[in-house]
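Missing here is one protein chain; the remaining ones are kept as they sit in the complex.
We call the chains A, B, C, D, E, F and G, going by the order they appear; numbering starts again at 1 in every chain.
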Amino acid sequence: MGAFKYERLNKSDAALIILDTQEGLFSLVRDYDATQFRNAIYAHAELGKIFNLPVIISTSTETGPNGPTPNEFLQMYPDVKVVKRQGEVNAWDNEEFVNAVKATGKSQIILAGILTDVCTAFLALSLRDAGYGVWANHEASGATTIDIRENANDRMRAAGVQVVSFFAVVGELMRDWRNTPGAAELFPVFDRFFPAYGMVARGHREAVHKGTILPGQDILP
Amino acid sequence: MGAFKYERLNKSDAALIILDTQEGLFSLVRDYDATQFRNAIYAHAELGKIFNLPVIISTSTETGPNGPTPNEFLQMYPDVKVVKRQGEVNAWDNEEFVNAVKATGKSQIILAGILTDVCTAFLALSLRDAGYGVWANHEASGATTIDIRENANDRMRAAGVQVVSFFAVVGELMRDWRNTPGAAELFPVFDRFFPAYGMVARGHREAVHKGTILPGQDILP
Amino acid sequence: MGAFKYERLNKSDAALIILDTQEGLFSLVRDYDATQFRNAIYAHAELGKIFNLPVIISTSTETGPNGPTPNEFLQMYPDVKVVKRQGEVNAWDNEEFVNAVKATGKSQIILAGILTDVCTAFLALSLRDAGYGVWANHEASGATTIDIRENANDRMRAAGVQVVSFFAVVGELMRDWRNTPGAAELFPVFDRFFPAYGMVARGHREAVHKGTILPGQDILP
Amino acid sequence: MGAFKYERLNKSDAALIILDTQEGLFSLVRDYDATQFRNAIYAHAELGKIFNLPVIISTSTETGPNGPTPNEFLQMYPDVKVVKRQGEVNAWDNEEFVNAVKATGKSQIILAGILTDVCTAFLALSLRDAGYGVWANHEASGATTIDIRENANDRMRAAGVQVVSFFAVVGELMRDWRNTPGAAELFPVFDRFFPAYGMVARGHREAVHKGTILPGQDILP
Amino acid sequence: MGAFKYERLNKSDAALIILDTQEGLFSLVRDYDATQFRNAIYAHAELGKIFNLPVIISTSTETGPNGPTPNEFLQMYPDVKVVKRQGEVNAWDNEEFVNAVKATGKSQIILAGILTDVCTAFLALSLRDAGYGVWANHEASGATTIDIRENANDRMRAAGVQVVSFFAVVGELMRDWRNTPGAAELFPVFDRFFPAYGMVARGHREAVHKGTILPGQDILP
Amino acid sequence: MGAFKYERLNKSDAALIILDTQEGLFSLVRDYDATQFRNAIYAHAELGKIFNLPVIISTSTETGPNGPTPNEFLQMYPDVKVVKRQGEVNAWDNEEFVNAVKATGKSQIILAGILTDVCTAFLALSLRDAGYGVWANHEASGATTIDIRENANDRMRAAGVQVVSFFAVVGELMRDWRNTPGAAELFPVFDRFFPAYGMVARGHREAVHKGTILPGQDILP
Amino acid sequence: MGAFKYERLNKSDAALIILDTQEGLFSLVRDYDATQFRNAIYAHAELGKIFNLPVIISTSTETGPNGPTPNEFLQMYPDVKVVKRQGEVNAWDNEEFVNAVKATGKSQIILAGILTDVCTAFLALSLRDAGYGVWANHEASGATTIDIRENANDRMRAAGVQVVSFFAVVGELMRDWRNTPGAAELFPVFDRFFPAYGMVARGHREAVHKGTILPGQDILP
Partner (left out) sequence: MGAFKYERLNKSDAALIILDTQEGLFSLVRDYDATQFRNAIYAHAELGKIFNLPVIISTSTETGPNGPTPNEFLQMYPDVKVVKRQGEVNAWDNEEFVNAVKATGKSQIILAGILTDVCTAFLALSLRDAGYGVWANHEASGATTIDIRENANDRMRAAGVQVVSFFAVVGELMRDWRNTPGAAELFPVFDRFFPAYGMVARGHREAVHKGTILPGQDILP
């Protein structure tokens, strides 16, 4: 099977990019349910807050049809200067953007954007070419069809991009539930953005505090 | 919206039919995953035991390719004489079968069989024609394609058949978790046949007995 | 095609029921993505607030595995006394619940609950039997499989239940964007619960305020 | 099976409605591929031209996020005055719209719009209530999810709405390929809007004019 | 649940219609895999041979793009005069066709054709209107999309058409495996057209003739 | 993108393997429709006849539940001695099988079998390990679920197996429609096993011989 | 993660191939909706016009069932001599075709054709073998099943082919919206071939020119 080197995300080596996640472009995304996708892009943005990562936000011709970044992201990161590209499709063709990435001094980039096959993939490939490790949060990048998404993700994989879920990014960055940030900080995040887990945590809390055993429950294996 | 009369299953009025659920015919069923379908036919058979219903088992030419009823069903109901049809496709064309149904004295029939579009549908339509209320447990009837299943279920619905899930049958028969059978008898059944619920019940039991609260859990909404 | 009478929801005739939407039962729902379903149940709960409808919340054995109602619902409706059923599967078998429904004095019931095939369907059928108009918000009821959901929705439809989306409920209740509640109250609701629309509204706002035309845009048809 | 009366579309009895097919609302439609849906709404609009039907176009708050009707529709029907509803969700609540429908003097309405569960369904139900025959072109109505679309179509069906394809509408209106409009007018329409058929017609034309038989072809059955 | 009358196919009352199953139109069918659909249309044609039913074949403008009926059908039924419609979309608008149906003296029509939403549905609705029982073999009618097929099948169902599988048609006509035609005639048919069953029958044959028991097999339940 | 060497199938270098395509095992295959899969395994077997390839047939414990090879294959290849493995799961562990492969003197193996994840994948990996080029005809290998099939195909791909369709195998072996075998031999094969193409060829033949142009056809682009 | 070199499309280095996109073969394509696929092949052909690329059109036995290239392509490229292959399946086996590719002097080939698993894949692999960079526009290649398409795309990927969407090709070639061609030329193209984006651009234009803010819109986040 050959040798393999597992490069893990390290919260002190990582930066977060929010790429072309714009209110107009949102309407082009049809590979995920709109509710599910909206959740995913807000969860992606939250990663910077949780793990105190440097954050880069960039937009493409935002006064045109692509529209602006959601205001919530700007409020979350008031000190981040949005790199407003006036024409470059691939953010790496924009000098201000490249400088912003380099200025972070980080070697691991967590990335998501709209559209998966263009904005996300082009930048991911350029970052790989420039020697960065790239973790593409696939849940927070959107495409016009599932077919296009899957081919774009395969293209990134072939370039050594780690195509990963939101929870995988959190897991690699957190590493241990006893760390800070750890369980105390993450459970509220999961409750907002990962309700499959959040509801299990709520149900468990209630069971510990007030739960009673029904007839039949205690004879289960 | 017009008037509607809700006829509910009543455990004292109901009989259970296991129709052509045979080891050879099992291989024709491709509208459900094989594991899921095996679970559903055993769950269906269990209904008679749980609610103490009269049970009728019938097979079609069982020494031929259709094969026999699973032995477990015969062991569950050693006193039930299997109606072994030598040729009739529609069980209602078989006098012994009709007599067996009539002998139960029941007016509500819970039914499942292989194949949905032939064995189950034909009998369901004949039962409706004969004035019975029919509850077709759709999870425990199998077809060669999903397309065929859906059209068959629609055909039954048009005849006034209630096309219902296993859990809906249990819910209508049990009515109240405090009854007998109720929670005490049903949780072990769910643990075997309805693991989505069984695992929640197990997790809750453990939480009540030994659960602890993790940092972050108690600040959830 | 025969005659047809369109009975529309009327905000002065309608009551809202939140049925068995409990933190433990949430984990049984697998016919919708968890994020999408969580959004739907909160949107359903919001309907009472938006249109000032009488609200009835009921739970089934909530100290057991089914767990409690999400706290947010209790906070939204502090004056609503939760009907905590100790055993009845069909809420209509519970006298306190029936009285609560009757006490609203309404003839149109908007309903959603977990699980679609049991809690939602049983109550919907009983309400129809009792003469109520029933609007089942299909997005906010969950089932263990899509197959089970679809059969349960068909069963309700056969009983004259209107199986409708969240947006259809809003549309029938609001009737005119110029009403109160109307556009002013609903856009923020859509932004939270119906982001496909919310993002279009945001993008449009930005275009009106700061939008510029890109080369090529003005020569579109 | 009971008696059945087949009411067919009749080109002298029919009117066409283009409802809320607006450039902003287009982005909410995710139950069809965007290319497929764009094709369907233009094909729907074309029906009026082909069969010389009275056409009614209505929009909902079109200077807001919903946006305007595509210009092509306005150019196709320069004499049609768009009924610009300022607030009514259900077009039947708008007097100008009702008058426009009544002014056609037609009893059969061919309808499509955005969104299926709200604009299309509400009007379809109201039209049925008012005694009209309704043919809902399901390909040209869009919803945010397939699940919502299917429930909305079922709701319309329960009200006696004919939920039909574009080609079924054409077939009922044309009746005979030798009529006018018939093959001569329709093949160019199919070539634009129904390419599965258009390409077969093109290939057949070429074969008649220049086709040669390959070895092996003439020994086919 | 109301009363229901089950009208069953009766081989002495039934006629078979092969409608517009033409080599050019075959290419429009994309709701089934091409191999699966080819199998279904040949199986449908075979029904007449098996049960000695009167057969009616009709085509629409067959020298045009729609193309001819497969030669195999003509060879199976050399005495059937194909009703070659020169323009009528709905076969019931063609006098020769109506006369052919009436000449059979049968009251039950088994039908399939291309396309489901036009040729099959229009004729099925006209036949229902004319008082016939109609069994639409859904596997042998094809549409351009699954979405179109499902709406067309629902439309037929609403008119009292029995939308049924090939095997359901066989089962209703055969009634008893001991009849003629029965097992002796049908197993070879299933082996050709219903391989899920054919292969089970082959495997069983081999097991009876030469099968041996492997270690472990005899301790199964 | 690095260098790439395209190794093509060469009919003088290739041998065909039919692996564990047995009548009992057929019933385990649920990742393809049964009709579609039966077609694919017969098409696969035909490859040896068409291109005069050495053929190896092997079975696993064929008197047990796995059952025998379909008789048609034995009749097609009366001179091929079936390698009847008494226990080895991986055919490459059976010396007689290895010798049979080596005796062909070929370096390119075309392979399909039941089940994809076990019989096909194990042999494919062993053949790659032994230095053979391997073309796995994915249509003619079957698995119990689509999920299992996809992972098995990916596993083979990672080992350098060419996972290809039936038509791709034919295309690489034939190379030119003017060769022998070429169009003359292949069109009848496609008519039987690849009806999407066969029906186009039939329709084209008819158009050349008897086709006429309908009004409207000649004004298409 | 190893090193990666991102080779981007460069409009001065690229040529466009339209391969076997023929009116007869169109009918074999069933992995995409026919409307969606027709759109994709016309969009692919447009690429040459937009970016002024050398274009090569080739067909396979075009007077036979495969049929001719759509006339629109010939009209778009009146100076391109179609390479009419009389038998070679793999276009690279045809000397005239190879010469045509070489005559372009380009090193980057953008390719699409029918069928994906044969025409597209064979040529793509040969081009890779010959040292070309290959961008396969997956939207404009068609296969008989999705399963076949996916395996063919994976095969190309394993050979270093970039399997990319139409929009990704445009994005790599255009690079900057301010270039020529850029926004001015591309928006009309998107309006025709990429309506998800075109409709957003139209809606935005209208909002800038005539949009008004509805109550509620300005209080969105």
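In this section, a contact is a pair of C-beta atoms (placed from the backbone, for glycine too) under 8 Å apart; a residue touches a chain by one contact, two chains touch by 3 or more.
Fair warning: this is a prediction, and the values are worked out from it, not measured in the lab.
Any idea which chains on screen the missing one touches?
A, B, C, E, F
Among A:11, A:49, A:84 or A:175, which residue is in touch with the absent chain?
Of all options in A:11, A:49, A:84 or A:175, contact with the hidden chain holds for A:175.
With respect to the chain omitted from the figure, which of B:13, B:33 or B:129 is a touching residue?
Considering the complete complex, B:33 is the one touching the chain left out.
I need the residue numbers on chain C that touch the omitted chain, in ascending order.
Contact residues on chain C toward the absent chain are 27, 30, 33-34, 144-145.
List every residue of chain E that touches the chain not included in the displayed model.
These residues of chain E touch the chain that is not shown: 177, 182-188, 191, 198, 200-205, 207-209, 211-221.
Counting contacts across the full complex, list the positions on chain B that touch the omitted chain.
23-24, 26-27, 33-39, 61, 63-65, 67-68, 70, 193-196, 199-200, 202-203, 206-207, 210-214, 217
Criterion: only the chains that are shown with their structure count from here on.
Sharing over half of the contact pairs with E-G by residue number is what counts; pick that pair out of B-C, A-D or F-G.
Repeated interface of E-G: A-D.
Starting from the mean Cα coordinates of chain C and chain E, work out the distance between those two points in Å.
Roughly 43 Å separates the two chain centres.
If you average the Cα atoms of chain E and of chain F to get two centres, how far apart are those centres in Å?
30
Out of chain E, which residues touch more than one other chain, so two or more?
24, 27, 30, 33-34, 61, 64-65, 67, 70, 144, 154, 162, 194, 196, 200, 203
Between which chains does touch occur?
Per the contact definition above, the touching pairs are A-B, A-C, A-D, A-G, B-C, B-E, B-F, C-D, C-G, D-E, D-F, D-G, E-F, E-G, F-G.
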